[in-house]
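Below is one structure, written out as structure tokens; comments come after it.
Every protein chain but one is kept in place in this view of the complex.
As written, the chains take the letters A and B, and residue 1 is the first residue of each chain.
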Amino acid sequence: MSQVAVYPHTEPAMINGSFKGKDIVSLDQFTAEDLQVVFALTHKMKQIALNNEASRLLEGFVISLLFFEPSSRTFGSFASAIKRLGGQTIELQNPETTSSVYKGESFEDTIRVFEAYSDALVLRHKVAGSAMLAADAASFVPVVNAGDGNNEHPTQTVLDLYTLYERFGRLDNLTGLLAGDVLNSRTLHSLMRGLSLFKNNTVYLLAPRQLQLAKDDFLSLSARGLRIIEITSEREIPRDCNFWYWTRVQKERLASLQEYQEVMKSSFVVTPELLDAYASKDMILMDPLPRVNSVDPAVDKDERAVYLRSQIRNGLYTRMALLTLILGRA
Amino acid sequence: MSQVAVYPHTEPAMINGSFKGKDIVSLDQFTAEDLQVVFALTHKMKQIALNNEASRLLEGFVISLLFFEPSSRTFGSFASAIKRLGGQTIELQNPETTSSVYKGESFEDTIRVFEAYSDALVLRHKVAGSAMLAADAASFVPVVNAGDGNNEHPTQTVLDLYTLYERFGRLDNLTGLLAGDVLNSRTLHSLMRGLSLFKNNTVYLLAPRQLQLAKDDFLSLSARGLRIIEITSEREIPRDCNFWYWTRVQKERLASLQEYQEVMKSSFVVTPELLDAYASKDMILMDPLPRVNSVDPAVDKDERAVYLRSQIRNGLYTRMALLTLILGRA
Partner (left out) sequence: MSQVAVYPHTEPAMINGSFKGKDIVSLDQFTAEDLQVVFALTHKMKQIALNNEASRLLEGFVISLLFFEPSSRTFGSFASAIKRLGGQTIELQNPETTSSVYKGESFEDTIRVFEAYSDALVLRHKVAGSAMLAADAASFVPVVNAGDGNNEHPTQTVLDLYTLYERFGRLDNLTGLLAGDVLNSRTLHSLMRGLSLFKNNTVYLLAPRQLQLAKDDFLSLSARGLRIIEITSEREIPRDCNFWYWTRVQKERLASLQEYQEVMKSSFVVTPELLDAYASKDMILMDPLPRVNSVDPAVDKDERAVYLRSQIRNGLYTRMALLTLILGRA
């Protein structure tokens, strides 16, 4: 979408205990205390969903799901979150082909039109910065960033942190192994920023040579208090990790198919054997999905594999909580 | 859709105070009194929406949104209208690619199938006359025309008239400036027909030479009692207009890109300077959107610019009112 070209300079407001009406654009709006508020409500949301309660928490609210980029999983998670609470949706998938966007309307105008119909906007867009742009354009209703290119996907990180919190009862004193595309993965970078909000966390980074953490990122994350240890072989994985977080190598990020094939030769896949050799009995194995050459399906049966269990379900529950908070119904 | 080839000869029934079960195909079905009924209910609908009331007015009703042509704005407005009243939708966007239409089913069969699932049908289609064809095919449930090519888009005109009515408390004794594609714009033509239902209205028409009103239209609208004055320069705009209604030049209507560029040289764009020079303090500036080379975004801040404020919101409220009326829940 050529209209979204300028990365906006506005910063989203910190939440600082006051959720109502706030945009959710970046993980950096959350303090550790804010996350605790979300987690407490998430626990209640889980009961509503598991019991199929006829909740009316969001009754009377209409929320637009503006998915300019396809993402069936995130779309389904938000749609379910809203509807399980008695809310309603306006759903646009690929509005560039089904909308006035094709008539040359500006992005801001589209946002302001849907603002007039809705009580909140959930935006997915391939252009980095588009969520902040939308939040600036929408003066009256909150905007939730459901992924804006390689920039942010804050609700993904909130669900990841909740998954750790639910399992271990804390978000400090954790040790994790982060693997895959450590250089580019938006998910891994956000998770590290999230972990750095809490004390005494350590991450081991395991990546092919071409996909290791950039120096700048290493320095800024370390400065936030996160202990980072880079390793280059599976044999260096410590036995006491609380969690492994695996990500796929994103073919679309690499310059050529040849480079992708080169990287894949030295990339790491979780197999039952790898778990047997290096994972502790009470760790959990996470993956943001889709898992393509990241986790072998043979691992699915292992109880420690939560990517298709609590991790995906927690996406639903945390989104229920976040929407309820920003709509002032908590 | 080749199946919709014949312009039907049936005329939709006049409303004449009796909304329940009526199709809404054309603005010409409404008397001035019918519009007053819609406006009175629209005012109540506005309160429901602004207060996020958990309305159940349309509970138990399922309404099909059959958008054979993309139109995200109109789609979103109808979807929100239905859901804010507790109704439900069946949503088909671009059914020509997602439906049995591609298996060669006739348009009438598609309409009759969705009639069997629904309590009303909202139809958007690029072929003029398709809404009347659908209304004829659907014997049991009302059909609402959400735009059938260059023919009609009656709910757009109802919202435009309501916007004027809400602002000025009347629909007679108004003076307006209509600008842009005066030759082709469906919206402008319908608005003029709507204004002609009321007494003593005057419109000034400002258009590039190639896009001025056709003689036939001038004569028929004048015969209905509308006073029409054609002007060719911004300097002729009278200072006492109650409203300006701007429309874009529709590139798709012109024979070539060259013709479009030629027209655009002499087309008119609303700027802050133009407003300062010719607009009164208490007028309103309207645009049916998308606004592409019609209104400069620098104008948005001006309180008189209602196109992204009350005009777009009134689309929601008037559709809530119209659906409630034809479904017999008013």
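By definition in this document, a contact is a pair of C-beta atoms (placed from the backbone, for glycine too) under 8 Å apart; a residue touches a chain by one contact, two chains touch by 3 or more.
Only a predicted model underlies this, so the values are computations on that prediction, with no experimental measurement involved.
K.L.:
Have a look at B:A13, B:A32, B:L50 or B:I90 and name the one touching the chain we're not showing.
P.N.:
Candidates B:A13, B:A32, B:L50 or B:I90; residue touching the omitted chain: B:I90.
K.L.:
Considering the whole complex, which of B:V37, B:A54, B:V113 or B:I231 touches the chain not shown?
P.N.:
B:V113
K.L.:
Which of A:S26, A:T42, A:S64 or A:S77 touches the chain that is not shown?
P.N.:
Of all options in A:S26, A:T42, A:S64 or A:S77, contact with the hidden chain holds for A:S77.
K.L.:
If you put the missing chain back, which residues of chain B would it touch?
P.N.:
Considering the whole complex, chain B reaches the absent chain at 56, 59-62, 64, 88-92, 95, 97-106, 108-110, 112-114, 116-119.
K.L.:
Mind pulling the chain A residues that touch the left-out chain?
P.N.:
These residues of chain A touch the chain that is not shown: 51-55, 67, 70-73, 75-77, 79-80, 83-84, 91, 93-94, 289-292, 297, 308-309, 312-313, 316.
We take it that only the chains that are shown with their structure count from here on.
K.L.:
How many angstrom lie between the centres of chain A and chain B, each centre taken as the mean Cα position?
P.N.:
Taking the mean C-alpha position of each chain, the two centres sit 40 Å apart.
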